[in-house]
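The other protein chains are all here in position, but one chain of the complex has been omitted.
Each chain carries a letter (A and B) given by its place in the written order, and its residues are counted from 1.
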Amino acid sequence: MYISIHRYSKFNVTIQTDQKKARGDTDRSNGRPTVSTNRSRERPRRKKKRYGERLAETLIRAVSFTSFAIIILIFAFVFREATPLFFPPAQQTVTTEDLQQETYGDDESLSTNETIEEGRKRSTSIETAGGEADFTLDNLLGDEWQPVSAYPKFGILPLIIGSFKVTIIAILFGAPIAILAALFTAFFAPRWLREILKPTIEFLSGFPSVVIGFFALVAIASIFQNIFGYEYRLNSFVGGIALSLAAIPIIYSVTEDALSSIPKYMTEASLALGATKWQTALFVVLPAATPGVFAALLLGVGRAFGETMIVLMATGNAALMSLDIFKPIRTMSATIGAEMAEVVFGDTHYNVLFFIGSVLFIFTFALNAVAEFYVRNKLQKRFRGAA
Amino acid sequence: MRMQSTKIKAENLNLFYGDKQALRNINLVIPAYKVTALIGPSGCGKSTFIRTLNRMNDLIDNVRIEGSVVIDGTDIYKKGIDVVELRKKIGMIFQKSNPFPKSIYDNVAYGPRINGLRDKKVLDQIVEQSLRHAAIWDEVKDDLKKSGLALSGGQQQRLCIARALAVQPEILLMDEPASALDPIATAKIEELIYELKENYTIVIVTHNMQQAARVSDFTAFFYLGEIIEYDETKRIFTTPKEKRTEDYVTGRFG
Partner (left out) sequence: MNRKIFGASFVLASAASAAVIVAVILIFMITIMIGGWDHLTWEFITAAPEEGMTAGGIFPAIVGTVLLVLLMSLAGVPIGTITAVYLSEYANRNSIFTKMIRFAVNTLAGVPAIVFGLFGVGFFIQFVGGGMDSFLSGTGEVHWRQGNILWASLTMALLTLPVVIVSVEEALRSVPGDYREGSLALGATKFQTIVKIVLPNAYTGILTGTILAVGRGAGEVAPILFTGAAYYLPHLPSSLSDQFMQLGYHLYIMATQSPDVEATLSIQYATAFVLLVLTFLLNFAAIILRSRLRARAR
């Protein structure tokens, strides 16, 4: 069954002088020729065209799937390069012929006659010149990170502690400032100031982190050393403060959005009861915006924890484990950043770096998931009645 | 002379938004080449009903339709009906005029172009013809490249009518076409409707009873999703059969 249709291109387009006059005496067409198309019940070409529609939609869906596929692939390939640590391929005995020069370039480890697999197996059993791989869980959870040595140590504990240290400093310093600034922008600032303030602070989020790191390296580090007079010029304190510059814009933006989206009637009700602006902000709006603020914090933490360039340039990059914030540290991300370019493919060192990357990925992934689910649920519960 | 024939017939039509029923058991016959007006207080289903005629309700989530709408002998809600083709046969004018942000020419030519018509000469002729039939040709003919959005409200609405006419439909659905317009523009639209019915079947939703009385041949009174009464316009407004109809047309409510 089909409805009668007309296809211009299929029809005889006839030009005829318009005989019909519109009702009323004005001849609207003025005797000019009009175009009419004879409509007949003809079978439409629509079948072909609708397949085109379907095809277009399927292609669009397929391309959209890319995002999801990438997440899966990231999981797969980052983890994949770390798994040899836990499921090592069969060890081969080390013969003198197999021992090769210490190699720190990607190409030289592969001779032209080997396949990739054989090359990988070989190098897993020879780490550095003279040493045999000694990868154990103890090693991994140890407290020394010295991958380049006769007895390589892959203790990731100092790295984890480094990441946490610098993140905590960044958040402790940056979060209150960002939240207070957001409160100011959303509540106390006059309109014109708000229009200037918001884009300016959000502009900070566009600064490349390498520039922030550079600024910390050349300027902040010296200033702080003069002020505080500590021993190491680059340390977790400097790195943490620099890192806060990266976290502040995110915490600020999300908090400010959350504060602004509190329905007006709430603030008006509070003011009508005789509360002052700051009381309203502190006791009504901020609590109501808690899910959003919490999400902002989580996002800020995620950003700080995963940041690489700033810590690479400003923390001194020494894998020390200490509670002293004025000592240098090494974060997980910085380790990967600094050492990845120099490792041999398939090396234990290489695998450990990927392992660190996996841990980093899981941590930020979990943070993200919590932020999303928690915020979504809390927000829904809170505002379901209000909506 | 054309016989009075049925163009559209709604049979036992029910429409649900989720659990809410918006149309109850609608049975309505819309004759060809006449103007049928749908009147009634706000929210009583007139717009919903008119949108079932070209299946624009399909665009809304959660809509369920029972019953049938038969146009030229075919139930358009049957399985396998090509909705896109259906909409080419039916033109719709919306309450708020919505010309595309394109030139006047491109607005009117949009319909023919998506049908594959490329010949510039033919397009020119169709555009002129449609603008004439929409009674706006004289006002815009000097500058067809001007943006459709640069016209006044009344002109925009007539542009939308021209755009709909360019697809050469058989039926025109108008959902409160003049409600956003001033009295002079409204009068122009009404005059246009009067002329158009010579060649098109027109269904018009209006909350303006005087407009319905002026313009239409048949009128259906909708209330709470049902048709209370349907008759020749003359009779609805002078001797309505139902009390509710009488109350509404005399202004006692709505």
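What to note about this one:
As a convention for this text, a residue touches a chain if its C-beta (ideal position, glycine included) is under 8 Å from a C-beta of that chain, and two chains touch if they have at least 3 such contacts.
Here the structure is a predicted model, which is why all the values come from computation and not from measurement.
For the chain missing from the display, the contacting residue among B:Pro31, B:Gly91, B:Pro177 or B:Gly225 is B:Gly91, taking the whole complex into account.
Touching the chain that is not shown, out of A:Ile70, A:Leu141, A:Leu172 or A:Leu273: A:Ile70 (per the contact rule at the top). Interface residues of chain B with the unshown chain, by the touch rule above, are 54, 56, 59, 61, 84-92, 94, 96, 98-101, 110-111, 114-115, 160, 163-164, 167. Seen from chain A, the chain kept out of the figure touches residues 49-50, 52-53, 56-57, 60-61, 63-68, 70-71, 73-74, 77-78, 80-81, 106-107, 110-116, 176-178, 180-181, 183-185, 188-189, 197, 199-201, 203-204, 206-215, 217-219, 245, 248, 252, 276-279, 282, 299, 302, 305-309, 312-313, 333, 336-337, 340-341, 345, 353-354, 357, 360-361, 364-365, 367-369, 372.
Note that only the chains that are shown with their structure count from here on.
Computed centre separation for the pair chain A/chain B is 50 angstrom, with centres defined by C-alpha atoms.
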